[in-house]
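One structure, as structure tokens, below. Some questions next.
Of the protein chains in this complex, one is absent; all others appear in place.
In this document, chain identifiers A and B correspond to the written order of the chains, with residue numbering beginning at 1 in each.
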Amino acid sequence: MARAAEYLPGRRVAGLCAALALASAMLVQNGIEGGALRPGGGRPLLYLPSGKYLRVAALGFDGLLADAVYLWSIQYYGNYQIQDRYTYLEHIYTGVISELDPHYVDPYLIGSLIMNTEAREPEMALRLLDKGIAANPETWILPFEAGFLCYNDLKDYRRAAAYFEKALRVPGVHPLVRRLYAEMHNRAGDKRTSLREWSEIHDTAQDDYVRTVALKHIHDLKVDVDLLTLTEAVKRFEEKEGRPPARMEEIVKRGFLTGVPRDPEDRAYLYDLRSGQVAYGGSLVLGR
Amino acid sequence: MAVLELTGVAKSYRAHLSLRKYWILRNLDLSIQEGEVFGFIGTNGAGKTTTIKLALGLIFPDSGSIRLFGDPAGNPELRRRIGFLPENPYFYDYLTGREFLDFHARLFGMKAADRRRRVGELLERVGLGNRGDRQLRLYSKGMLQRIGLAQALVNDPELVILDEPMSGLDPIGRREVRDIILDLKARGRTVFFSTHILSDTEMICDRVGILVRGGLKAVGRVEDLVRGEARFWEVTLAGVNGGEIPCGRVVSRGANQILVRVETQADLHRLLGELNGHGATLVSVTPARQSLEDLLVREVHRAGPARSGEVERDAL
Partner (left out) sequence: MLSRVTAIALNTFREAIRNRVLYLLLVFAVAMITFAQILSLLTVGSEEKIIKDFGLASIDIFGVLTAVFIGVGLVSREIERRTVYTLLAKPIHRAEFVLGKYGGLVLTLLINTAVMALWFFLILALKGTFDAGLAIAILMLFMEFLLITAIAVLFSCLSTPMLSSVMTLSLWVIGHLLWSLDLLGAKTPSAAARALWRTLYYLLPNFSNFDVKGQVVQGLSVAPSAVGFAALYLALYGAAVLIGACMVFQRKELQ
């Protein structure tokens, strides 16, 4: 080999030239990056076709491709340097990944999380989750997430209840969903349904913790329901008789109620004749 | 002046994924003089092709120096004065013979008119005058050898290097190659060729070198190498009706012919003199000289069996 070098003058020069050319090429690349030619953040996504077409092009590797796009998207959306990175968010998750692999649950969850918490697009997130629910009716986590989003972010308790109800239809659902479902009715103002749900939760509870929690809710809800019932009855009485009832018992006597409920501590509810207001004695005691 | 000179050349190769070195050539000295025809003789794997590739700069030596026309080999310009025919040549089979030669002529920077003339001339010279427009894929092995020879001569080289030019040829082809070599010699060119077919070699070589397992065992004129060796004669006789043959030993006995080996010239004269007495007729007398072949066989034997670390490698 020693002789080979002798035959090949200019080896060092050639090596130097190659290195120089490569270094310059790298500089040019840097120029392309730094200059006006730098593609916008969303650019790579603009040309990503819908999953419906990608699926054809994937030649049977659609699952793998979905993985790849998903993994990439997590990296991409976690990069806070790209200003306009949310521009094609819905396209990526709702349009591409979920089309490539409709039964791939994680991207629905992560996608909706990014849409909701990062991009502040809860409705977009719900659209993605709706798609996931439609494709995966046997997965309770998707309606659960949607419900939780409605509850926690939108404060839309009725919508939340509807999602939780969907989740409850799936066998093997986490018991927490049941409690959330019951609580949604409470927050939405449907105290009676909520009370019924909580009572059922209490009756079917497997452990003391749930039983205790349920009892506490039942206690408060019973008060709420009773007060509601009494107030309604007082109102009806007033409409009919043209005056408020003098005493609670009068309402029963006149047939507006079958009986006067007593509070959970087995005391009578307080009735203020002058204002026609019904109140819970416990709340006075406890300063509620 | 030496046209080709190798001094102390050694060449090894390493098998794949192995640190072990296998020596193909060790300390080879060889010098080819201007105007001579040099036969490079050796068994398969002796290192003939390796030597030739080193001379052409296709591979590089571990140590030693190789000079062409007095300059270090490896300079492409020196190859302007060289023609080369590789062993078992493979050429671009999508080209016709004429295109093939034209392409090679182009590499020497010849003008279009010169190329046309030269290519026609060469096709005639190697006996392919009417096959020039056929694609090489349709050529027989002998025709490929000839077109290969033609491309080696395209630049009218001072030194022609031929690797196994006779192999794969029929007797007529061999004679044509031999004639081309002799013609080159007559024009004052130097020819360096390797071969393991020895019968034609003796007649055309000025000198031969015998390569055995990477080392040059003998170099010199054919007559010098084989002179002084014992000779004998083989006599074929017909119509011998039994009885002893004097002054000879019967080697084989056919239906009505026998082959007799006679050791000395005096015995031969006696035998021929006594033929009539036996009623026998002479069919042939063949002087069995000690040949190059015997020499080669003897050298290989003398070198002994291949030791480990040495390997016989064909067509490197």
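Going forward, a contact is a pair of C-beta atoms (placed from the backbone, for glycine too) under 8 Å apart; a residue touches a chain by one contact, two chains touch by 3 or more.
Given the structure is predicted, the values throughout are model-derived calculations rather than measurements.
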| item | value |
| --- | --- |
| Touching residue (missing chain; options A:Cys17, A:Leu176 or A:Ala246) | A:Cys17 |
| Selected residue (touches chain absent from view) among B:Phe40, B:Phe91, B:Tyr139 or B:Phe232 | B:Phe91 |
| Where the missing chain touches chain A, by residue | 4, 8, 11, 14-15, 17-19, 21-22, 24-26, 28-32, 35-37, 44, 46-47, 72, 75-76, 78-79, 81 |
| Contacts of chain B with the absent chain, listed as residue ranges | 13, 53, 56-60, 76-80, 82-86, 88-92, 94-95, 99, 103-104, 106-109, 148, 151, 155, 161, 316 |
